[in-house]
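A protein chain is absent from this complex, but the other protein chains hold their places.
Take a look at chain A:
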Amino acid sequence: MVKWYPTEDVQKVRVKRANKPARLRGGVSPGQILILLAGKHQGKRVAFLKQLESGLLLVTGPYKLNGVPLKRVPQAYTVPTSTKIDISGSDFSKVTDAYFAKEKENTKKTEEAFFAPKKEKKPFSDAKKAMQKSVDAGIVNKVADPVVKKYLKTKFRLRNGMFPHTLKF
């Protein structure tokens, strides 16, 4: 049988599927301690708060313990450990993807603007500092064991004889 071709070329309509939010892997639940694998904070142990709509994980150091602020992290760049801390006393419901959106600057693409001296970096907003404090307060106060505090302060490090594929986290 000869294949049937239409007289005019018809574009095949492809239905675009909505992206499903990333599955939370490794049985990770709120309060779990994760190890960050990349970026400025590599090796640091942080507390997982929730998964945002974009699929990224919302984590916080807490900031006082290891200098990690409220941060979005892709799941692939974390290793979940089996330790959990109590984060029920912390309210981070207002922190969403929109919270992390960069403020848009009205820069016209003109020659003067291109050669103008670069503007100074904007200081970290007070509102965000306040949010960080309020979220962390609920977590740090509940960590009773000083060893857990030290654990969060210390970076994860591989030593001689430690092979990631044999380690249990």
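As a convention for this text, a residue touches a chain if its C-beta (ideal position, glycine included) is under 8 Å from a C-beta of that chain, and two chains touch if they have at least 3 such contacts; residues count from 1.
The definition used in the following text is that contacts and distances are computed from a predicted model.
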Message: Looking at what's absent rather than what's present, what does UniProt name the missing chain, "Ribosome biogenesis regulatory protein", "Metaxin-2", "Signal recognition particle 14 kDa protein" or "Large ribosomal subunit protein eL14 domain-containing protein"?
response: "Large ribosomal subunit protein eL14 domain-containing protein"
Statement: Touching the hidden chain, out of A:Ser54, A:Thr83 or A:Thr96, is A:Thr83
Field: For chain A, residues in touch with the removed chain
entry: 33, 35, 45, 81-83, 147-148, 150-151, 154, 156, 166-169
